[in-house]
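What follows is a structure written as structure tokens; I'll ask about it next.
Apart from one protein chain that is not included, each protein chain of the complex appears where it belongs.
== chain A ==
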Amino acid sequence: MSHHEVHPAELDIREVTHTAGDREVLSRVSLTAAPGEVVGVVGPNGAGKSTLLRTAYRQLRPTHGRVLLDGTDVFRTPRRSLARRLAALPQELPAEFELTAHDVAAMGRTPHRRRIGRDRLGDERIVTVSLEMVEMAELAHRSFDQLSGGEKQRVLIARALAQEPGMLVLDEPTNHLDMRHQFDVLALVRRLNVTTLAALHDLNLAARFCDRMCVLAAGEVAAIGTPAEVLTESLLSEVYGVRAEIGTHPRTGAPTVLFGN
């Protein structure tokens, strides 16, 4: 196992604009995540959540603006070094190739490995621990193709954890998960000392687990702040076009959206 301590990273998205054709998918979006912070990105479909995340994990070069990780432009960082610092969960599944759950999670060790040679014993331990963290260790040798959607998602999260990142970028990590596993996954992210940027669909889950939330609407930041600051009745009607009351969760104190359209 590696002996270095992983420090949570600092993310600084500065005035990012992305144009596809003549459509501005993102316009001057700025967003920061302090070390260890969990920041949720919410907004209606097509608001630019995935696009914003893709610029953060270096898949999409913004037309203008910069994405800095620990002060360095991600597009100036070699991919392999970036992969040791930042793990991402894009919305895609591995091809059907008889991979086991363990094979998929073990891919997370690739950026730490030399190109030739056997896996180090430490790698194997990290993969196992990562699978344990998402409660998939027992299914490690099952065929990935035959897992349920939720199980697949958890294995992919284990792959990201196996990268031992300081920064996690998660695109709808709770997709396909049933309620219990939605909670478990976000609680896990919360517990890790890793800076996290996550696109989330469910406003209540976001409010419950995020330090701060960024609301995107038509490619622009509509609001940014703590869940209590962001989730207002006027914002919901403006951005989502729904009428809803905002309550307070009796136990956690988190703002809670009560839909009453």
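Couple of notes before you dig in:
By definition in this document, a contact is a pair of C-beta atoms (placed from the backbone, for glycine too) under 8 Å apart; a residue touches a chain by one contact, two chains touch by 3 or more; residues count from 1.
Following the convention adopted for this analysis, contacts and distances are computed from a predicted model.
Entry comment: the absent subunit's protein name, as recorded by UniProt, is "Iron complex transport system permease protein", drawn from "Cysteine desulfurase", "Iron complex transport system permease protein", "TonB-dependent Receptor Plug Domain" or "Fe-S cluster assembly protein SufB".
Per the touch definition above, the residue from A:Ala87, A:Leu186, A:Leu200 or A:Val239 contacting the chain not shown is A:Ala87. Contact with the undisplayed chain is limited, among A:Ser27, A:Thr51 or A:Ser130, to A:Ser130.
Remark: the residues of chain A touching the chain excluded from display are 1-6, 54, 57-59, 79-80, 82-84, 86-88, 90, 92-100, 103-104, 107-108, 110-111, 113, 115-116, 126, 129-130, 132-133, 135-136, 138-139, 141-143, 145-146, 148, 150-151, 154, 159, 161, 163-164, 169, 178, 180-181, 188, 191-194.
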